[in-house]
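Following this message is one structure expressed as structure tokens.
With one protein chain withheld, the remaining protein chains of the complex are depicted in position.
The letters A and B name the chains in turn, as written, and every chain counts its residues from 1.
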Amino acid sequence: MEYYVVVLLVYLGTDLLAAWGLNLEFGVAGVANLAFIVTIAAGAYTYAVCTLGPPAAMGSFQQYVGGFTLPFPIAVAAGTLVGGVIGVLIGVTGLKRLRPDYQAVAMLVVSLMAATIVSADTGFLNGNAGLGLIPAPFSDQDPQVQRWAYVAIVAVCCVGGYLVLRRFTDGPIGRSLRAMRDDEYAAAAIGKDIVAMRLMVQAVGGAFGGLSGALLVAFIGGWSPGAWNYIETLALLTAVIVGGMGNNRGVTIGTFLIAILILQGVQFLPQSINEFRIGLREDLGWIVLGILTIVFIWTRPQGVIAEKRPRYGGSP
Amino acid sequence: MSETGPILEVRELVKTYGGVRAVNGVTFTAARGAITGLIGPNGAGKSTALNVIGGFLSPDGGRVIFDGEDVTGWPMHRLARRGLVRTFQLARVFGGLTTIENLLVAAPGHRGESAWGILAGKRYWGKQEEQLVLQAREMLRSFGMEAKADEFARNLSGGQKRAVETMRALMMRPKLLLLDEPMAGLSPSLSRQLEDLFLKLTGEGMSLLLVEHGLDTVERICGKVVVMAQGKVLSEGRMTELRTRKEVQDAYVIG
Partner (left out) sequence: MLVQAIEAIGFGIATGAVIALGAVGFSVQFGMSNILNITYGSLMTLGAYAGLFLIDRGINAWAALVIAGLVIGVVSVGFHRWLLAPLVRRGTRAFALVIVTVSAGVVLQYVIVAFAGPDAKSYGEQSGQTFRFAGFLLTASQVTIIALTLVLMLGLHLLLTRTTLGRAMRATASNRILAQSCGINTDLISDTAWLLSGALCGAAGVALAITTVSFDFTLGPIFLIPMIAAAVLGGIGQPYGAMVGGLVVGIAGELAASFANPEYSEVVAFAILILMLLLRPRGLFGSASATRRLTA
């Protein structure tokens, strides 16, 4: 049971980082990045190839590029950085001014394409089988200490990440990003460099995704294309939409509701459901998630907690 | 940049739009510190010309010289930063921001938006922000909208949104303001107030170029007026003269 609490906390923390990144891109800046999961995957894979050591050293049963044995903080930092870079690359493909729904589909396709290429090229990141036996920090400690130390690390990253996040979502830049979200042309007409702002949020958002992926993979120990299905982006997007687009508190609540309550909560459904059909509990989770997204878009698109804007100076 | 000479020079501007040469070799100048009118019958290409000058559309030919600098083909945001600001015919407010934020976001050169400013935080740009807030509140007061300062802009009425659009353009301290039918749909008294505002602004050194259908307004506030028809400049001069010229009368009947 205690182990399970640890798992939930780590998942919550990494999901928060990812959701904050996606919210910055989509809720605040209006950049519909449905390929966001790729930045998470990039962070995870980067951490993996930075800590696994050379393929040959492990008997070559996994093939991959890189293969360094860097310490945990550096590997995580590398994952964050690569996440940001991938974010920018995705951003560049999204620069063509397409209708928003076309953009969305294009981004989904980018996400699928990335997954397919990684799956197919077995030498790059071990293809469909993915990478395993990824080392976690503190492995020389007592397992319980290790687990809770890891929760502490994730918590610190979340706190730090949140402080950095607020720099981008609040203040003058937050206003300009929201202006871009609300009306891109009008924002350009008042002198905002749309291209620069878009790439900036995709770099920062991508970095958050990379950090999330790196922290997650160090905990789980393995990562494969199955882990970064395009559906995962949908889960994050639901968290952002249901929680409340554009505001960090709403997104935090949304992440808790979606990632924890629903996707993990289904584990607590009676075992009898799984006897009816294996894996039915997870399927139910996705069904509930999909329905929830549709319901919220229909009835309350602003989310559980609607965005509130600050007041300036005295009241009238 | 020279302090004399016209604020705007348009040379042989061409724009093909929807398969038609909407702007077909347009040449005119707009004087510094003056209000220049751009009139003509429907379909003359006035709005298209304004859109090209303002950077919303890219020209297919010709040159745009602004404040002595060739700005042909510059993107909208670059023109705006340089001092060439346009407003939209249908007011485009940022619905997810409050009224006062719509003004604050237009302020040019906010330190809080530079890379360093973002990371350094409030200590770095706080002072500038305070001053901007004062400036914005003052402008809201002069337009009678201070009570709506913290209201989401999407909840404003159509007329209020137009006012926000104008205020936002003014917050940018433009050298040349492009206006597309600013009086459309306004009551005569509001129209008059806006005209007085424009005259006051040019008194302070701003230049205006406006596309306008209300010929009375044009006569009252414009210095030079440029008449367009079928994508070309037909005539220019003061409104009173133009009224008497035959080709102008014909254009309005036929065009």
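Of note:
Throughout what follows, a residue touches a chain if its C-beta (ideal position, glycine included) is under 8 Å from a C-beta of that chain, and two chains touch if they have at least 3 such contacts.
Quick caveat: nothing in here was measured; it's all calculated off a predicted structure.
Although it is not drawn, the missing chain touches A when the whole complex is taken into account. Across the entire complex, the residue among A:G132, A:G222 or A:G290 in touch with the chain not shown is A:G290. Note that of A:V5, A:A120 or A:V145, the residue touching the chain absent from this view is A:A120. Of the candidate positions A:V6, A:V85, A:L234 or A:L261, contact with the unshown chain belongs to A:L234.
Although one chain is not drawn, its touching partners on chain A can still be listed: residues 32, 93, 96-106, 108-110, 112-113, 116-117, 119-120, 184, 231, 234, 237-238, 241, 277-280, 283-284, 286-287, 289-291, 293-294, 297-298, 301.
By our rule, only the chains that are shown with their structure count from here on.
One inter-chain figure worth recording: chain A and chain B are separated by 42 Å, centre to centre, where each centre is the mean of the chain's CA atoms. In the complex of the two chains, the chain A residues touching chain B come out as 167-168, 171-173, 175-176, 178-179, 181-183, 185-194, 246, 307, 309, 311-313, 315-316. Across the complex, chain B meets chain A through its residues 54, 56, 75-77, 80-81, 85-88, 92-98, 100-102, 104-106, 108, 110-113, 117-119, 121-122, 125, 129, 133-134, 136-137, 146-147, 149-150, 152, 168-169, 172.
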